[in-house]
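A single protein chain has been removed from this complex, and every other one stays in its place.
Right, subunit A next:
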Amino acid sequence: MAEPLLAIRDLKTYFVSKQATVKAVDGIDIDVNRGQVVCIVGESGCGKSMTSLSIMRLVPRPYGKIVGGQILFDGRDLLQLNDREMADLRGSDIAMIFQEPMTALNPVLSIGTQISEVLVRHRGVPKREALDRAVEMLKFVGVPRAEQILREYPHQLSGGMRQRVMIAMAMICEPKLLIADEPTTALDVTIQAQVLDLMKKMRRETNTSIILITHDLGVVADMADHVVVMYAGQVVESVDADTLFSEPKHPYTRALMESIPSLEEDKDVLYSIPGTVPSAANFPKGCRFAERCPIAKPSCFEKMPELREVAPGHLVRCDLV
């Protein structure tokens, strides 16, 4: 198999202050192949968003620091690049779309300026030509009245339209990798369906790899080729999407699936995971899920399990499976 487009190796992103060290991302490995959709799933605070910000080298300063590991993109370690080289990559080879398009778009610049800026900066395209490309791109992502929208401002658009504008902006340079952090969480279901459909079309037509970060297993089932489940800063399960839904192995993954209500089946009582996620400033020394795990043994509290291959291509961080 060809070398992956993106290979994250033992990445550690910590927040360090005098009082505490918060291990937001604590030694993760993720591979993304060309044209593949990898979903990172987990609950608030599991480190999924910090992983994406680490790839973009946008970890909040001064407290947030990438303290170890490698992020190999197309053979280059992103962590070794200087700020200038990294700025050349952002929006060009790697693009990102965020959850809340209203805060990610600049409120005082017109839509046209914001989209065309990317082409002017990265591809040296003259402004006028860039604006023409922006119109094409807006039409491609299904924005009606594209020529007029170019002159409008973010507040004049609906949530779904803003998210389309963000996607147009992210895709205009045909990046090799698109990182989408909860791109549809703020949207209504019928609009979410439109946006997910659009991302599939993008992938088909430009062979862009996508990292999709979400807490919604429904979105995962719809979009993913490969799934990475994160819990408390670590990868606890990594496998192709079909296997994840037919044979989830890690107790956390299984508990997560049993705790969501279904649209089609009646469940009398939902499974609920007792307790809460351990604090990232003070992880237990053993397995981080042990305290909430229905099958935990005393040994689980003592020793941190390794992420190991339990079946070809199926990685699980649990000693009991």
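By our rule, a contact is a pair of C-beta atoms (placed from the backbone, for glycine too) under 8 Å apart; a residue touches a chain by one contact, two chains touch by 3 or more; residues count from 1.
The rule is simple: contacts and distances are computed from a predicted model.
Chemist: As a check of understanding, state which of "Cytochrome P450", "NADH-quinone oxidoreductase subunit L", "Peptidoglycan D,D-transpeptidase FtsI" or "Dipeptide ABC transporter ATP-binding protein" is the UniProt name of the chain not shown.
Modeler: "Dipeptide ABC transporter ATP-binding protein"
Chemist: With respect to the chain omitted from the figure, which of A:M56, A:A95 or A:L217 is a touching residue?
Modeler: A:L217
Chemist: If the hidden chain were put back, which of A:A20, A:L109, A:L270 or A:I295 would touch it?
Modeler: Looking across A:A20, A:L109, A:L270 or A:I295, the contact with the absent chain belongs to A:L270.
Chemist: Tell me which residue among A:D188, A:E205 or A:E302 touches the hidden chain in the full complex.
Modeler: Residue touching the absent chain, from the options given: A:D188.
Chemist: Return the single residue from A:E85, A:D242 or A:E309 that touches the missing chain.
Modeler: For the chain that is not drawn, the touching residue is A:D242.
Chemist: Which residue, A:G69, A:G91, A:G160 or A:P305, contacts the hidden chain when the whole complex is considered?
Modeler: Touches the omitted chain: A:G160.
Chemist: Taking the full complex into account, what residues of subunit A touch the chain not shown?
Modeler: Residues in contact with the chain left out: 43-44, 144, 158-161, 188-194, 196-197, 215-222, 241-242, 245-246, 255-257, 259-264, 267, 269-274, 276.
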